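Quick one: this structure, given as structure tokens, is what I'll be asking you about.
As you look at this complex, bear in mind that one protein chain is not there, while each of the others sits in place.
Let's turn to subunit A:
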Amino acid sequence: MTYTLWIILTGCLVGLTCGVTGSLLVLRKMSMLADAISHTVLLGIVGAFFVSHSLNGLPMLIGAGIVGILTAFFVESLHSSGVQSDAAIGVVFTSLFALGVVLISFIGDQVHLDTKHALMGEIAFVPWDILEINGVSYGPIAVWMLGIVFIISIILIWIFYKQIKISTFDPQFAKLIGVPVVFIHYLLMTMVSLSTVAAFDSVGAILVVAMLIVPGATAYLLTDRFFILLCLSGVIGILSAIVGYTLAVYWNVSIAGAMACAAGIFFLFAFLFSPSNGLVVRKIKNLRYS
């Protein structure tokens, strides 16, 4: 496959994986927790590097998973002991992220991991970081990581579909009929952490938030069915990647930045023209009645 196709495929997988898992957080009104986790996984990645001395996929996924759950756990603990939930998120996320930044400077030149890369990512380098086993090349590592995380996420959502749905809509009733609400919560946090770390290399900690939240928020405006919302979030994520890449090539700008902008444009369109909730559509309806 060509260089361009690998980048587009990586972008699409970022959009798809983050779009689907992120939409679940949007529905739970936990978008800011996605923001927090996307930053704190840096600590997980750095921690994994200290333990395994490599930037390999698996230790990074495990590290990110652990830190993601810790983030959610700390936020929850602070909140339940009386700190406001947005303040709790702010405190936990900045402290853990800062710890990650401090630890990165210890790594120094040993490996390509620096703050700028962590924040912005660089999808253009993805095709050169290739998975090689016994001299045979199997394509970029990022594609493998994203693909595996996507499949894991889809399987988990498929298995726990009803539990996720009811514990999002009505957590108390869910608890009453025996749904392990806390387990589902941390399961989702783990999924978001994994998606984040898989997408990290390509789009970085800041723009991955856009891919987590914006597709879900857009789909939310367009449908009133839970299942369709999940699918639509993935589709919007993919479209953002493709449109973003095209724009980036056309104007010769940052690919990840253009992808996030494309997602933003899709959101704006949905916000204005959604058949059910769109601002313009509502205005027109109002005019017709008055």
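Following the convention adopted for this analysis, a contact is a pair of C-beta atoms (placed from the backbone, for glycine too) under 8 Å apart; a residue touches a chain by one contact, two chains touch by 3 or more; residues count from 1.
In the analysis below, contacts and distances are computed from a predicted model.
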Name per UniProt, for the chain absent here [options: "Metal ABC transporter ATP-binding protein", "Metallophosphatase", "Chemotaxis protein CheE" or "4Fe-4S ferredoxin"]: "Metal ABC transporter ATP-binding protein"
Residue touching the undisplayed chain, where the options are A:Thr168, A:Thr190 or A:Ser254: A:Thr168
Touch with the omitted chain, as defined above, among A:Trp6, A:Phe150 or A:Tyr220: A:Tyr220
For subunit A, residues in touch with the removed chain: 27, 29, 82, 159, 162-163, 165-166, 168-170, 172-173, 175-178, 220, 223-226, 228-229
